[in-house]
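Some notes on the structure that comes next.
Removed from the display is one protein chain of the complex; every other protein chain stays in position.
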Amino acid sequence: MSPLTSGSEKGRKELRAVLGDKGEELFAELRSAFPDLARLYVEYPYGEIYSRPHLDLKSRELIAIGIMAAQGTARTQLITHMHGALNVGCSREQILEVVLMSSVFAGFPAALNAWGAAKEAFEEHDNPEKGETR
Amino acid sequence: MSPLTSGSEKGRKELRAVLGDKGEELFAELRSAFPDLARLYVEYPYGEIYSRPHLDLKSRELIAIGIMAAQGTARTQLITHMHGALNVGCSREQILEVVLMSSVFAGFPAALNAWGAAKEAFEEHDNPEKGETR
Amino acid sequence: MSPLTSGSEKGRKELRAVLGDKGEELFAELRSAFPDLARLYVEYPYGEIYSRPHLDLKSRELIAIGIMAAQGTARTQLITHMHGALNVGCSREQILEVVLMSSVFAGFPAALNAWGAAKEAFEEHDNPEKGETR
Amino acid sequence: MSPLTSGSEKGRKELRAVLGDKGEELFAELRSAFPDLARLYVEYPYGEIYSRPHLDLKSRELIAIGIMAAQGTARTQLITHMHGALNVGCSREQILEVVLMSSVFAGFPAALNAWGAAKEAFEEHDNPEKGETR
Amino acid sequence: MSPLTSGSEKGRKELRAVLGDKGEELFAELRSAFPDLARLYVEYPYGEIYSRPHLDLKSRELIAIGIMAAQGTARTQLITHMHGALNVGCSREQILEVVLMSSVFAGFPAALNAWGAAKEAFEEHDNPEKGETR
Partner (left out) sequence: MSPLTSGSEKGRKELRAVLGDKGEELFAELRSAFPDLARLYVEYPYGEIYSRPHLDLKSRELIAIGIMAAQGTARTQLITHMHGALNVGCSREQILEVVLMSSVFAGFPAALNAWGAAKEAFEEHDNPEKGETR
């Protein structure tokens, strides 16, 4: 396994701050199976982008949720970042507002699916021992 | 032309708060050409969603920009909402952070195109008399 | 729970006409879990759009199926509206024609997935007691 | 230039029935520049799909418009098929209903852009000598 | 069941060359359930496109994987074509490179999901008796 660079350490710290234990599990799983993607995943999104100034983590997570709710192709990551939003201090009401925003910009099926993801994220958050690793 | 309902008035007020003169122009153009869409456009996105609690207009505009930057199919509306973000008090640095976020969640072509939209929005904002109505 | 407005009642009636029992179940589930989305969902798509003139419900359902077959991000809703199409009088042959249309405008993977959705919808329609609520 | 097969002739006839002169122009342009794509374009969408039973051309064109309005990536083809819809007997009101449907399933930016396409198609239809070949 | 045309036979041969047993199973399933789609599926993608010159099957499969990794809406077909890529001689390293390419052009959620698909395809390839028919 290639040694982690300083960029990786910065990214892992940010990843942990945003996604908490779920981020650690995802990184560990990626690192054993496809270490190059694990390194790039922590270095670029977290080491380079999430660690930047001008937007706090709460704003970044709400934007991430909005994007993935609209795309409709990243349900697992959407749920993970709903956990991330709760981790960094967003309220459930704020997450649900983003779900409603997605109906405006991407239509009702997108919003209904994002609501389903929120329901699953909230249930996992209330019962973390039942939550599956993603 | 059908009379505007109270829902329409609420939406128009919100539309003006977010998009300013551009919102007024868009509404006027729609109202003369396709009044049903004009009514639905102010009533649903603005009268129903943007006027809700839990997220301020700055957050809503950054989320809208993130979604449309990632979609890549709504350049005109992306530029309009970049104006909206500036209107409601977002900084250019914050808008550019959302552009960078879009590279993480939707790839570099999306981010490059969103940067092009931001450049156009910022130039129009500095020279409003030259900006074209959208 | 907030009282339903007259717009909601109009939308519920239209929702029931299109989606039948599945629509009722979806509305009930939404109403207990996220009542604002339940209200908006019946008022906008059904109260405002589906209830309009110029297109009958059969045409609306075939268009909805075409859109969601092409998007590929709303499998649950695609199946629900295939039931809706059958409810309002479309034939299975017509639904399968829309599946074939999606190959032209969105490619073969979209059409293959839409065919899978149709197969599931038709089996549920033939054995409604086995169909899961969606 | 490779000789056209019988499948091509069937497709060209169907293409002409749907898209009229615009279809002829598009085919001629493709045939001189990229004859294999010209052949496949008339044989598959038109020779194989549009010529099938169960859905009339009016329904096919409204479905095509719905799909492309929702996709937001095929403005030229969307305008072309709005002409096609008018050619085969759809009303402008029906085309605008599909535009409104797209707001439900793909969001308001999609619907606003589809309305812009409809406006352009209708103006060209009223002033065919000014319409540009697409 | 309608007799297969010569175009169908050419396509089936190509389908078998690319997708092997999985292609045969998919064709058989389609042929019994929706024979028109079965015919079109072998004739157009395989009979017309995959059988063309200028690109070998290895290149075609890597391009197909890149497209579907970026789309994020065709997981089953993505896995099937990862098997196809291995069948025609691509290495696992090459498939994983395409996964990394998708992060550049479609973002990290797309790449993470494509990696999940690759993991599943590789495990099935190592344990074919456990692999489910797709």
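So that you can tell them apart, the chains are marked A, B, C, D and E in the order they are listed, and the count of residues begins at 1 in each.
The definition used in the following text is that contacts are C-beta pairs under 8 Å (C-beta built on N, C-alpha and C of every residue); 3 or more make two chains touch, one makes a residue touch a chain.
Source: prediction; values computed, not measured.
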Candidates B:15, B:65, B:85 or B:100 - the one touching the absent chain: B:100
In chain A, positions touching the absent partner: 36, 40, 44, 48, 52
Residues of chain B in contact with the chain not shown: 71-73, 96, 99-100, 103, 108-113, 115, 119
Contact set of chain D toward the excluded chain (per top definition): 30, 33-34, 36-37, 40-41, 44-45, 68, 71, 73-74, 76-77
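Definition applied: only the chains that are shown with their structure count from here on.
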Chain ID, smallest distance between chain and overall C-alpha centroids: C
Centroid distance [mean C-alpha coordinates] between chain E and chain C, Å: 30
Contacts with 2+ other chains: residues of chain D: 44, 52, 70-71, 96, 100, 103-106, 108-110
